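Accompanying notes for the structure given below.
So, chain A:
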Amino acid sequence: MTAQVLLRGRELTRRWGGLVAVDRVSLELERGSVHAVIGTNGAGKSTLINLLSGEIAPSSGEVQLLGSDVTHWPQPKRARAGLGRSYQRNTIYPSFGVIENCRLAAQARRQQPWGWWRDAARDESTLAAARDAAARAGLTALLDRPAGLLSHGQKRQLEIAMCLATAPEVLLLDEPLAGMGAEETERMLALLAELKHGHAILLVEHDMDAVFRIADRITVMVNGAVIASGTPDDVRASAEVRTAYLGDH
Partner candidate 1 sequence: MDVATFLVQCLNALQYGLLLFLIASGLTLIFGIMGVINLAHGSFYMIGAYMAFALAPLVAATFGGGFFATLAVGTVLAVLLGYVLEWAFFSFLYEREHLQQVLMTYGLILVFEELRSLVVGDDVHGVEPPPLLSGTLPLGELMTYPVYRLFVSGVCVALAAGMWFVFTRTRLGMMIRAGSANREMVQSLGIDIKFLYRVVFAAGVAIAVLAGMVAAPVSSVYPGMGNSVLIVCFVVVVIGGIGSIRGALLAALLIGAVDTFGKVLLPQAAGVLVYVLMALILLWKPSGLFKAA
Partner candidate 2 sequence: MDRSKLAFVVAVFALLAAWPLAAGSYGVDLVTKIMVYAIFALSLELLVGTTGLVCFGQAAFFGIGAYAAVLLSPAEGASLVWLLPACVLAAGVYALAVGALSLRTKGVYFIMVTLAFAQMAYYVVHDTPFGGGTDGIYLTAKPSLGVLDLDRAGVLYGFTLACLAGTFVFLGLLLRSPFGRALAGIRVNEQRMRATGFSTYPYKLAAFTLSGAIAGLAGFLFAVKDGVVNPELMSWHLSGAVLVMIILGGLGHLRGALIGAFAFALLQEFFQSVAVFGAFAKHWHLGLGLTIIGCVALLPRGLIGLPARWRERLGGRAFARAALPAAEEAAR
Partner candidate 3 sequence: MTLHRLAAVAACLALAAPFASAQSAKVKVGLMLPNSGTFAALGTAIENGFRLYVAEQGGKLGGREIEFFKVDDESDPSKATDNVNKLIKRDNVDVLVGTVHSGVAMAMAKVAKDTGTLLIVPNAGADAVTGPMCAPNIFRSSFSNWQPGYAMGEVVAKKGHKKVVTITWKYAAGDESVRGFKEAFEKGGGQVVKELSLPFPNVEFQALLTEIAASKPDAVYTFFAGGGAVKFVKDYAAAGLKNSIPLYGAGFITDGTLEAQGADADGLQTTLHYADSLNTPRDDAFRLSYAKTYKLQPDVYAVQGYDAAQILGIGLAAVKGDLAKKAEFAAAVEKAKIDSPRGTFVLGKSHNPVQDIYLRQVSGKENKLVGVAAKSLADPARGCKL
């Protein structure tokens, strides 16, 4: 069985004035695999995610989602087509409950702005998706807790759950492990491993141990450009990576 490519970036470039933040990066995300992007601070990883998700427009290059050219689609349209992302900093809605955070995300797929008399909190179709997403992220016990009161790790889980609630095909995860303790990291890795089935995942992460444990493919970026890409073993073996990145210490 050949793997199905869900998201493809081709020769993506983004310049800020004279500075090239992302330099002709191409990559493919396949269903059922985790593709990690690593690199030093300022290597252009977050910009890459922003280009793929449509938050910023590329200076040149092309993005394909599920076979269609989405380069000129605005972000919300890409999201509705099955592209989910999480943020490096928590972007949950702190005053809402966990379930409402997820429900609102689920609502994005079933927007019915005209039914102004209907109570959103009793809207079963979105609630079911929300409960399901929360359950998969391991938050079932905390459904009614205001998101602002969650622990840091739980907030990161909620980020993922909100992402899942939109029923995406592709997940772009920006440092989901940032700031987590060992135990929380383990839980998150288990979650990612489970999510791999049926989704294509792009993982930007600093925790090298985690990346090498879970990633199927790794792309290494330095100064906006890709210097190596391949299986974890390939990357580990790559001389360039060693000198440019891993070998630093």
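Candidate entries met the following condition: all candidates are chains of the complex that A comes from, given by their letters.
Following the convention adopted for this analysis, contacts are C-beta pairs under 8 Å (C-beta built on N, C-alpha and C of every residue); 3 or more make two chains touch, one makes a residue touch a chain; residues count from 1.
For clarity, every value in this text was computed on a predicted model and none was experimentally measured.
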item	value
Chain touching chain A (counting every copy) in this complex, out of 1, 2 or 3	2
Complex contacts: residues of chain A adjacent to candidate 2	53, 55, 74-77, 79-80, 84-85, 87, 91, 93-96, 100, 103-105, 107-109, 111-121, 123, 126, 146-149, 162, 166
